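The other protein chains are all here in position, but one chain of the complex has been omitted.
Each chain carries a letter (A, B and C) given by its place in the written order, and its residues are counted from 1.
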Amino acid sequence: MSATARRSPALGQALPPWDVERWFNSEPLALSALRGRVVVVAAFQMLCPGCVAHGLPQAQRIADAFSPRELVVVGLHTVFEHHLAMQPHALEAFLHEYRVTFPVAVDRHDGQPVPCTMRSYRLAGTPSLLCADREGRLAYHAFGRPADLEVGAVLGQLVATPLSTSRVAAPLPGDAGCAPTGCPIPVTG
Amino acid sequence: MSATARRSPALGQALPPWDVERWFNSEPLALSALRGRVVVVAAFQMLCPGCVAHGLPQAQRIADAFSPRELVVVGLHTVFEHHLAMQPHALEAFLHEYRVTFPVAVDRHDGQPVPCTMRSYRLAGTPSLLCADREGRLAYHAFGRPADLEVGAVLGQLVATPLSTSRVAAPLPGDAGCAPTGCPIPVTG
Amino acid sequence: MSATARRSPALGQALPPWDVERWFNSEPLALSALRGRVVVVAAFQMLCPGCVAHGLPQAQRIADAFSPRELVVVGLHTVFEHHLAMQPHALEAFLHEYRVTFPVAVDRHDGQPVPCTMRSYRLAGTPSLLCADREGRLAYHAFGRPADLEVGAVLGQLVATPLSTSRVAAPLPGDAGCAPTGCPIPVTG
Partner (left out) sequence: MSATARRSPALGQALPPWDVERWFNSEPLALSALRGRVVVVAAFQMLCPGCVAHGLPQAQRIADAFSPRELVVVGLHTVFEHHLAMQPHALEAFLHEYRVTFPVAVDRHDGQPVPCTMRSYRLAGTPSLLCADREGRLAYHAFGRPADLEVGAVLGQLVATPLSTSRVAAPLPGDAGCAPTGCPIPVTG
């Protein structure tokens, strides 16, 4: 097995940290700082038809359905083709036009066509959806168009599973605010 | 509060038993015999456009997505209008044409326009979706067209919540078979 | 070639008269009385999923898009299975619930499973869509789910083709009223 394959997360293993050039809609977010919450990574390219028609609307529905205290959605712009057409300034216009409001990270390029996090996560392409439990372990990985009912069931189970007792979710900068579904009591460490 | 209102199940209360004239796609199922499993009741009328376009396809997606050992979907034909056009023999043709494969119960009529279980559950109309946890307590009640992601999240949480230790799920007649998603080890009491 | 096949209308041949037991949403309409208008026949069964999901909504869109002075849509209830479940009283409830407002004819049964007009038109099943030009000649015949763009193109061409000079469209009882798209000047014979 190659070094690359060994780095790849299997279900139940820790999701590796993401390697990001720039953030939109958010301050930089470290995966480790989200421990205690369910994390959904929606990998996409702005000129990928399946991402525009399915992946991003589904990610937005997830972000709207769960409290950010329980679950955080991160878009990951993993450009592996048409690099000149999908620069960050174009992505910014795209996110504005498509009303994407959740945090979006630009996957880092190091000179290879496929960017760093996409290689580390061994994604098959875009759109890809990865869900990690409150401990940061990969619990779901789909390429293409998984059904909302299936994704909802996975996330409902992850949200219902509490952190092991020795861990406490750390507060995030935006935690003072309210979720669309209500105003939760702030977590104190 | 009226006697009727008092009988109505609130979230967290036990779902009352259903009162049924006839079953399709199944032997008669008692709600009490399903204790230990999540129970989804999809109330519908065969000539209700919202049921045909949304409620029944969603119920079928739920039945296909979960193992019947974990979750049971029951269609409840709650005819409160056009009674002559929606007799059981017409329902049988309808279920055949629409390829409905989960158990369907015909709500009992006692001379009033609204049938017995529909009154007992105080449904607002059709389609209505009710979800009960493994203890038989109402956990979700929606009238209309709830989104798949929301329903999936609710059911994922209910499935992830085990029975309290003093209760054990009883086996059902069909439990020897396999679910669409795999062949579970039979439960032994 | 059998007598039945010889009776079948080919493209360009006169559409045979329909043989009808009963009408909903209209006085009885004779095909001959519609000469001068484009005629669309939407054959359906009320328990046919493809008719409910596609054929009838498309027929309603056609009826809403064209002036009834130019084009008349007729639904034809051609029951060839589950006869007991699709009696006229059930159809009446169905048309009410599905808000079908165009004229609907019940195809006559003479003891054979397939009703008379359906046999005469040699339909492959339901839904079927037939379009006749202003002279009453069959111009289009599709079984299944033809695309709106194709159907619109066919009907636009038929509406744009005037009657030959020797014929004049006869007024219908409802012609005094206005179409959804405007109030046309009444035709005078």
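As a working rule, a contact is a pair of C-beta atoms (placed from the backbone, for glycine too) under 8 Å apart; a residue touches a chain by one contact, two chains touch by 3 or more.
Note that the coordinates shown come from a computational prediction; the quantities given were computed from them, not determined experimentally.
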Chain not shown, its touching partners among those shown: A, C
Chain not shown: contacting residue from A:Ala30, A:Ala53 or A:Ala124: A:Ala53
Selected residue (touches chain absent from view) among A:Ala14, A:Ala30 or A:Ala93: A:Ala93
Chain not shown, touching residues in subunit A: 47-49, 52-53, 81-82, 84-86, 89-90, 92-94, 96-98
Touch list for subunit C against the chain that is not drawn: 58, 61-62, 65-66, 147-161
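Note that only the chains that are shown with their structure count from here on.
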Category of the chain touch graph - line, ring, star, complete, other: line
Centroid distance [mean C-alpha coordinates] between subunit B and subunit A, Å: 34
Separation of mean Cα positions, subunit C and subunit A [Å, integer]: 52
Cα-centroid distance, subunit B relative to subunit C, in whole angstrom: 40
For subunit A, residues contacting two or more additional chains: none
